[in-house]
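Of the protein chains in this complex, all but one are displayed in their positions.
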């Protein structure tokens, strides 16, 4: 899948934002007054910024409000509702904290739950795609939710929780990659099932429909070289997990937290880039691009 | 939520204008939907005899041709050097003045100094009429580099050929065998026909080195080695004859099989009236072939003579034609050749068709039924563009005739005005004198050495050396030799080269770079060796940059044309039909239809035929000519709505004729009576109908020619008989190849390109969604075929370790190219191929210089020379069939080697200036909102 920057920014920022909001909802490291204002500002700007970024890849963003209509069936529509509802409830919660120095605990718990739900709903946009076997697994919502909570834990300075979540997220990330590499083959999709012709290994694309490119190739034809992906995965694990864990473990207060978050953000961006770039859409089969068999 | 309200009956268009497509040579009927006076959508015309509503990719993309940014906008005069593409726009008055000036001077001194050649011209009866009136012998269209072997072999052998002149009986045939066909000959009818066969489970056999397109859907694919089709066909003949699976009744009655051939001269035995003679089985006596009730004996014994069938038995029963003897050479296993022969025979003789239609033959015998042999064949350029192509095409027709499957139900059927014996065609004419028309039509069918186009001193009369000893039966001329010969001054220099619709500095020439050099070469005074070049085209093709004067043509939707029975009509086997084009939109540029420009030039020069005794022009433009020209009294370009609109074929000109055609959907159909539907060459009802239509003036029944006496006459000349004698260096070749019965010999390329050094054959195919170079300016079609790989068979792929994305250098004796490669498993093991004419020169066709056509597209033309390599005899030997002069494109042999991946194909040419600029960046083409 084409790793569109707008979608990477959207999922990374809104995920981290909702994760942070969840921690704020739980009241962890939450201050009041001016400090709380900045805490919520950071959380809201990440979530809202992410959501705004997501509209950059829309062909007709001026109609975006229509996306609220199909919550019965569409995860994207549910995502719109969930994000807005969460932000509204969180807004009330924030007003209480900032202006009235009052933390409505139940409301806070609700905010936290809604944040996690929103991230889950976001993840389901991808996890529901039967056409992208790598995403179409329970690991996808786990990965998204874990990533959001990890970012939240770092941002809210919950050292122990952060370290724990970082380790868990790292394991989940590794699991996603290992599992992901097998998913396509496991599902039995092949150029033979796609075309109903021949048997696997004895059929290949002879001539693409057009010598030029098209939307499908640009959107779904993205391929990342295996060696290149491997390098990125190492960078990803180091930045996403290893360095932040070390920085937080070694302590150092706000500076090391900021550094840890910065590295983590880089790592998660790489992770998200790979999430898209490595995802193989079954339509590639029609273009003769079956995922390389394992072990090559 | 409810579904959106949808208007399922939106208005489709304001008006439908019906005209004829010209996105390829197929000439389908199209419905042009107009909105707000603009072309909105093009679809096939359901009533049209050629396409019956369907339309190919090219046809549907016509809208992108009418808006193409490459359209020339006004007459141009060259201001930079040739090849620079630098021009200034001039007025038509000025352009006609310049051209008229150049041409008048030539005509007043030596009309042969004009070489007028047209490319994909569908108005040849008109352009040849113009050239004849001008008086130059140097006229032809593009048949010489296209498919003259097929056309000529067909007409000489059976009085008609494939495509425009005939078709399989799609309705009844049960076995269809297709030999390597360029997609546009015939485009939609073949697809429709194959669809019909498939729908009823009939078998399709494809004979083609390349399994793609029609061959992909063929039930049987024979991946033959290029240039060996003739040998394969002769082996089928061997199998059929040795099994006795030939139609003796048919052969005895309708062919020359029973004609007696003199053992000594090889000429037919004739009576004092010149009638060929047979032995009548009823009497055992000699009788003219066409005498009433005669029963010719194909196994007659007559001292000093043998019948044609006896000669054939002696030749084709030989072991040299046995499947086992030809299998390796052809690349087809012997048992498969036998199986195919067996299947052909099975269908022909065991699935015999009988139609309850009575008819009477030319000997007066009445037949209560029509017997059919449901085996049909089709072939075009694939088998003909070889130096052995004529004999191969002949072999195919002989096979059809032996099976009795020509002009019978289920077999191959002629389309009016064919069948037409070769005797009904003109012979070539070449006598020229200042200020006089030529002594007759340029092109024709020689009957013997006496008809060659030679001057009194025996040198070629024509610039292309057509109808000379080098290629005696070159009925379509040799357009591919014109520039080369003109540059060499061989046989003589010319003054003006006048070309129409032929991209000679690019994909229409062999040896593209050489041709570019010839067009730009200067003499010691710095003058161009070819002094003046006038070119007419609708688009900014590669050729434009090499002309001195450009006469911009219209697009096909902006012009009048006639698809005439005098020319290459749109008939079907059961009907005579012709068609028009008319301006469904008016040009938005200062352009004129080329034929109108020729009329204006003729009027300016007061050419005979174009002006009356008072020197007043007869026609102001082409539309006027179409309606009012009479070739013979009552016979004009269009056969329908003559006289008062109620006469067909013959009748006075009708001023409302074009309007009547427009009202009728752009065409006219006149059905052949049912009892005349088959056996046309011998069927008296058909013969009388044809006379009524004006195809000929009296009935002309004839026999099919298994044995071509004309060729024997050339052979005899080479043996020293007769007054006109060939030069000594050609005697051996003529003796060998002018065999009156089909033979096979290896393509000439093998004589100089050692198969050990050049082990592969290289071919091109025209993609179905692209026609010549025209498609690349088409925003839709160029997305389908924007560049082309060289397809390589599995063996070669593995041997050289090729992988996807690799490049190769491909070399011939003449040159080399560096191109991307791709694997093709369904390919003859000794063949590589690519799509034709995708490669473009930078700067042409209003494309970006980085267009894939220019960077990754390529031409095989760079590997092919118009001449064979020098033989040390100081002579220039043309790379053509030595019988017809057909360009031997497909003789090409190459070697291949893997090279590092490149960013651009080689050779890369410098960009030429574009007289039309570049196209818009993006298109959202909707004419109405």
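We just call them A and B in the order they show up, numbering each chain from 1.
Criterion: a contact is a pair of C-beta atoms (placed from the backbone, for glycine too) under 8 Å apart; a residue touches a chain by one contact, two chains touch by 3 or more.
The working rule: contacts and distances are computed from a predicted model.
Novice: Under which of the names "Amino acid ABC transporter membrane protein 2, PAAT family", "Oxidoreductase", "hydrogenase (acceptor)" or "4Fe-4S dicluster domain-containing protein" is the non-displayed chain listed in UniProt?
Specialist: "4Fe-4S dicluster domain-containing protein"
Novice: Please pick, from B:234, B:519 or B:781, the residue that touches the omitted chain in the full complex.
Specialist: With B:234, B:519 or B:781 as choices, the missing chain is touched by B:781.
Novice: Taking the full complex into account, find the residue in A:28, A:110 or A:205 that is in contact with the omitted chain.
Specialist: A:205
Novice: I'm checking contacts with the chain that's been left out. Which of B:80, B:195 or B:870 qualifies?
Specialist: In the complete complex, the chain left out is touched by residue B:195.
Novice: Given the contact definition stated above, which residue among A:101, A:130 or A:171 touches the chain not shown here?
Specialist: Within the whole complex, the residue contacting the unshown chain is A:130.
Novice: Name, in rising order, the residues on subunit B that touch the hidden chain in the full complex.
Specialist: Residue positions of subunit B that touch the missing chain: 1-4, 6-12, 33, 35, 40-44, 46, 51, 53-61, 63, 69, 183, 187-188, 191-192, 194-196, 198-199, 205, 211-214, 216-221, 223, 238, 241-249, 252, 281, 297-299, 309-310, 313-314, 317-319, 322, 335-336, 338-340, 342-343, 346, 349-350, 768-769, 777, 779-784, 786, 794, 824-826, 846-848, 850-852, 855, 918-928.
Novice: Which residues does subunit A use to touch the chain missing from this display?
Specialist: These residues touch the chain not displayed: 1, 57-61, 63-64, 66-70, 72-77, 79-80, 125, 128-132, 187-189, 191, 193-199, 202-210, 212-216, 218-220, 281-283, 286-287.
Here is the rule we go by: only the chains that are shown with their structure count from here on.
Novice: Provide the C-alpha centroid distance between subunit A and subunit B, rounded to the nearest whole angstrom.
Specialist: 63
Novice: Contact residues on subunit B for subunit A in the complex?
Specialist: Within the complex, subunit B touches subunit A at residues 1, 782-788, 824, 852.
Novice: Using the touch definition up top, name the residues of subunit A that touch subunit B in the complex.
Specialist: Spelled out, the residues of subunit A in touch with subunit B are 69, 206, 209-212.
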